[in-house]
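The complex appears here without one of its protein chains, the remainder shown in place.
Right, chain A next:
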């Protein structure tokens, strides 16, 4: 099993605040890994550092896209990281609210399509074909995720759970080899969470992806992930299989407080 994401001693400081401190993390191909920790532990900062939204202060991020060689991605612009094959969703939904559902997915295929300004003005046959293919592929994804009925609706008019699913569809449209999900089940009801769980598993199997997710819903994390990383105050405090992690006293301490308090 090869490593898709290999993070070595990643650190990030904001002025005097050390948000991430020597974090090591690996995600193997075809694996679902989870990153958990109390609020403010630095999980989202970690995502922002590996996707290029922040530049890490120290450490290395190596990413190996499917069928390609390993490359170092720290300091790269977010769009280049996405082009390499790392896609993400956001904790607080960041859809393009005033665009239609289909357009949201089509935008995400920007880096997989080529039409430039002149192509847009003159519309030669190959551009029309590309546009048609783009619509079809985006629609296929919507169908897969179960939102095809709403393809001409504005994204802001979707129910909350569907907006979360649309974010996943949009991330999938960039044709990633690693999918980063930032609290995909936040604010969902139990039924929605259950169907989301199935979706995540199915995406992994169908597209042969590696998935790294941040999640607070413990039942989802424990049943989905093969490996769990636990963070607290910017440091990695534990890692292993769900069973190992759930028995780790440090993890219990981080979640439930000191023993004397418990």
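As a working rule, a residue touches a chain if its C-beta (ideal position, glycine included) is under 8 Å from a C-beta of that chain, and two chains touch if they have at least 3 such contacts; residues count from 1.
Here is the rule we use: contacts and distances are computed from a predicted model.
Participant: Assuming one chain is omitted from the figure, identify its UniProt name from "Heptaprenyl diphosphate synthase", "Branched-chain amino acid ABC transporter permease", "Monovalent cation/H(+) antiporter subunit G" or "STAS domain-containing protein".
Facilitator: UniProt lists the chain left out of the view as "Branched-chain amino acid ABC transporter permease".
Participant: Specify the residue from the set A:28, A:57 or A:100 that touches the hidden chain.
Facilitator: A:100
Participant: Among the options A:119, A:192, A:226 or A:248, which residue touches the chain absent from this view?
Facilitator: Final answer for the missing-chain contact: A:119.
Participant: Which of A:90, A:144 or A:207 touches the chain that is not shown?
Facilitator: Of these options, the touching residue for the absent chain is A:90.
Participant: Which parts of chain A face the unshown chain closely enough to count as touching?
Facilitator: 51, 53, 77-79, 82-83, 87-88, 90, 94-100, 102-103, 106-108, 110-117, 119-121, 123, 130-131, 134-136, 139, 143, 148-149, 151-152, 154, 170, 174
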